[in-house]
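In this view, the complex is presented without one of its protein chains, the others remaining in place.
Our next item is chain A:
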């Protein structure tokens, strides 16, 4: 293959500065980050935000929100950034593998095995 599309993506893609505040970075949100509401929806709130706040009364993964709202994962991440910025939600990010590590933590693997054996 000759085209290398990923390399062509500019670093400024979707970069938005909102009113001088530094904005929550969408790239730190993983598709299995678990989102938790920190407040109830308020009148006048954007309907997607309302749905997210309702769903996330219990921890809910980003992909589950995406599936439920019927929106692509990337769009959901942008919505989540808005809510993170204003403290309406918090995110529990995966503790697994930093990008440079080739393999997951052995302690995690042991716990995964124990969990799977119970299936």
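Operating definition for what follows: contacts are C-beta pairs under 8 Å (C-beta built on N, C-alpha and C of every residue); 3 or more make two chains touch, one makes a residue touch a chain; residues count from 1.
We take it that contacts and distances are computed from a predicted model.
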Options "Signal recognition particle receptor subunit beta, a GTPase", "Ger(X)C family spore germination protein", "ATP/GTP-binding protein" or "Peptide ABC transporter permease": UniProt name of the undisplayed chain: "ATP/GTP-binding protein"
Among A:48, A:68 or A:82, exactly one should touch the missing chain; which is it? A:68
Residues in chain A touching the chain absent from view: 3, 5-6, 8-10, 30-34, 58-61, 63-64, 66-68, 70, 72-74, 92, 94-97, 99, 102-104, 106, 108-117, 119
